[in-house]
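Report on the structure given below.
Here the complex is missing one protein chain, while the rest keep their positions.
Labels for the chains are A, B and C, by order of writing; each one numbers its residues from 1.
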Amino acid sequence: MSLRILAAGCVLLFATGALADQPSVQVQPPDLQGSRPLEKQTAAAVVRDYLESWQKFRAALDQNQAALLDPDFVGTARTKLASAIGEQAKLGIHTHYQDESHKLQIVFYSPDGLSIQMIDNVEYDQQVLDRDRVLATQHVKTRYVVVMTPAEVRWKVRVFEATPE
Amino acid sequence: MTLPQTVTAGSAFSVPTSGSGPAVLYIVGPDQALRRDVQLGNPVSIAAGDLYNAGEYLAIIVAGSSSSSGELEVTPAPHPDTLSFLATPSRVPVGLHNGINGAVYVFDAYHNLIVTPMPVSFELSGSSGPSQARTITTSHGVAWTEIDSASKQGSAKFIAQAGGIATTRVIDEVPGDPCGLTISAQPDGAKLRVQTALVRDCSGNPIPDGTIVTFTENYNGAQTTADVPIKKDIAQIDMPAYSGATISVASGVVAGNEIRWGGGR
Amino acid sequence: MKGILLAVVLFIATIGLLVIGTLSPIPTAVYYAGGKSLTRASSTPQDAVENLAVQIRQRSFGDAYGSLANRAEFTEPEFVQDLTGNTLSLRTFATLEDFETQPLHESADDAEMLLKLHWSTVVGPYETTRDLHVVRNGDRWAVDWPLVKAPHVPPQVIPVNYLRWDVIYSGAGDDWGAQDVQAPRIRIVDMRPVNRAEGVVVMGELLNEDIVPAFVGVRATLLSKSGSPIASEGAFDMISHTLLPKQVTPFLIRFPNVDLSQVGSIRMGPISVLVSASADPVVEIENQKYNLDPEASLTGQLSNQSGQTVNIAHVLSTFYDKNGQLVWVAGQYVDRALPPQTPVDFSVQVPEDLAKQISSERTIVATYSSGNSL
Partner (left out) sequence: MVAVAIHLPLLLMQLPLKSYDTNFHIFFASHYVHHWFNPWNVKWFAGFSQTTYPPLAQQWVAVVSRVLGLNMAYMAVQFAAILLLAVGVYRFALLWVSPRAASIAALAAVLAGSESFLVYSAGQLATTCSAPILLNALPYLYDWLRYGKGRSLLKATVLFAATAAVHHATIIFASMFFALPVLALAWIDREESDETSGSGFAARTVAIVILTAAAIAVVLLPFWIGLFRYPITQTPIPHPSRANYILSPQWGINYFLVPYGALILALPFIIVRGSRVARLRPLMLGFWLCFMIGLGGTTPIGLWLLRRAFDVLTFERFSYWATLLALPILGALVAGLVARFRLKAAVPVAVLAAFTCAMAASWSHYKPADAEDFNVAPVAQWLNRDGHDNYRYVTLGFGNKLSRLAVLTDATSVDGESNSSRMLPELTKYGGGALTDAKYFGTGGLESLRAMLRHADRYGLKWAIVRDPYYEPLLVFAGWRHVDNLDDNTITIWAKDGVPPATPMNTSQMPPPWEGYLWGTLPFGSSILAILVVLIPDKRRRAWREDEATVTPITQETPLSGRLVS
């Protein structure tokens, strides 16, 4: 019940954010695997940190600055994104991502408490630019599987992968 | 440009193109960005291993000032290559129900999470007693289980296996709290040597050396205490020898027996 | 003529101000001069004791020794060792911050004086008291220093059979899923908040449930009735941070200027880290006696059972009432080093208002041995 309230709260919170060029966010009640109960503070922190990671992801891919990823991404996710940024920079292109909506659901909380898996049905616009020249724009609707692991003061994205719906 | 709807990570594929003249093909996604010079009208070949990160990509052909684009989805390779096996705890008391848990994330050779369901087998085998095994099918690329710890102490192998790939963790199954803690005393010069019997847990496992045993001697309103580590299965200490003193023992929250020196037990 | 007069006035003023400044120095000058007042002729027992204290404060041990009446009974190094310890101890680096004297008895030829020395050390202030016999020698008075000779540790061989745990971590880097040793399991087995005049005090006991040593700490956060945090503090040095398997430590956390009536709940945050550690030294706490008079205190001796000198010991005592409920946690640093097999006295003070509730106690000792920190 409390998670439903949390979900509703998140929707409200982020729906108001949409007015300020923020994506709309809908958090669905968890459909959990795993024996560990998920506290509402943990769920809220994971959602908050994930949405913040999108902002850093957008900025890093747009500005080709891998260092911007550091506070929010770790492990495979950080390595792959940083590698893509390096390739973009080498090709002289950059990518502007604008996420429009997220539908989030937590699906796994590992019994040791050291990983949380989330599904994000996301819609975003992807615009590839060669310096200031727009090469292409695409509206993308896909599903991300996200694995987050705790760092010292926040959850960081460790797996960030678009998968077939 | 005619794009395949999906390609498998790391596989070779080609993109047929139409028209004529030179152009540039970009394949851009969050995890990878590729560029190929192409001659329009000829197919563009992407070699095996060139596009290996799963995800949504935007493919763009740029010829002069015009461009066309399309979506391309790269899916993980179907065969597992790496298992991220989170097994905890590294030490677990013996005889604990669901005391050991493991979660496995299954990745392909390019560190893409394989989200198609597949069976993962877990097996816990200790130095003594039967092994415990179970098979779990992954959901969104992850499978997990919980297993009881054995009743005998020792190192247990916790193995996760999927698609022929196995990963092993070692779990130390350690004794529980001391059980039936008893002491005895003998005079040792002017002192009293107090020592425990062999310190065991309730399953008969010896309590590891270094575990603290607290001796307390009360005599005539004065108290003498010492926190003594177990060495070679027993703990011992020299205490003042007062006739009529009571000496008790405890370890953590477990209390042992009490003896009276000079006044019988 | 006017000019000469001005010069004379200025000379006189200068000399006058210098005399005033020296004979009646301002507090800052007194502080740097090393005492409450200047050393002066020891024409009274009080002067003699104060002069001695000033010399100790200035660490002029040679002068202090030279002023003693009974200096023939011991050497200057023995006197210095009595003040600073014969091996590294809390005394070694203590500075005498202040002192008090109190006459106990005086006759024409001798006197008894109480000298309270307030020392400042890195771990906090402590106080020592000496009963001094002062004797008249002509028109001067001199102190008979009651030397406490350092216990002589007999030559012996103590078998070294200590237990030690070392930890090998998986190393730096991000190798997710790779196995690492987990932090030790610890548990708060008792906790009680009390209201004191200075604020809220949260005390309790922490147990290392694991089979490996734990480096522990406890933080408490006071939450208001609405759930908002009021204050967050740690146990600092009122806990034994290294806990061997199944060892219990008391802890005490102070929240100055907070009233318990403001507190709705308390969030406890124990932390534990797996560390390399040694089971030694074992310190036996002998002859603990709880005294109500003259002031409530727990006294006893510490006896170092290992072969290694303990330079500084911190005695931490938990006091319970007759129902076994926690009443108070108190600590005391011991200013003398603990040589092997040699008892050293300690005394832990208890607040007078709680003294009568106390029925039993439990004491542990946290230790520091120089050069053993890594």
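Of note:
Definition applied: a contact is a pair of C-beta atoms (placed from the backbone, for glycine too) under 8 Å apart; a residue touches a chain by one contact, two chains touch by 3 or more.
Fair warning: this is a prediction, and the values are worked out from it, not measured in the lab.
The chain not shown here makes contact, within the complete complex, with A, C. Screening C:E76, C:E97, C:D144 or C:D321 against the full complex identifies C:E97 as the residue touching the chain left out. Within the whole complex, the absent chain has one touching residue among C:G21, C:P77 or C:P351, and that is C:G21. Within chain C, the residues in touch with the undisplayed chain are 2-7, 10-11, 14, 17-18, 20-22, 24-26, 28-29, 31-34, 38, 90, 93, 95, 97, 120-125, 172, 215, 217, 219, 232-237, 239, 241, 269, 271, 273, 275, 311-312, 314, 333, 366, 368, 370, 373-374. In the full complex, the hidden chain is touched by chain A at residues 152-153.
Quick note on the criterion: only the chains that are shown with their structure count from here on.
Distances from each chain's CA mean to the overall CA mean are smallest for chain B. The geometric centre of chain B is 44 Å away from that of chain C, both derived from CA atoms. Measuring from the averaged C-alpha position of chain A to that of chain C gives a distance of 54 Å.
We define each chain's centre as the mean of its Cα atoms; on that basis chain A and chain B are separated by 26 Å.
Annotation for chain A: residues 76 touch two or more other chains.
Across the assembly, chain B contributes residues 86, 88-89, 105 that each touch 2 or more other chains. By the touch rule above, chain A contacts chain B in their complex via residues 33-35, 57, 61, 76, 79-81, 83-84, 87-88, 91, 93, 95, 97, 107-108, 110-112, 114-115, 117, 119, 126, 128, 130, 135-138, 140, 142, 145, 147, 159-164.
Residues 74-76, 149, 158 of chain A are the ones touching chain C in the complex. Chain B meets chain C in the complex at residues 83-91, 105, 167, 169-170, 174-175, 177-178, 207-214, 221-229, 231, 237-240, 251-253.
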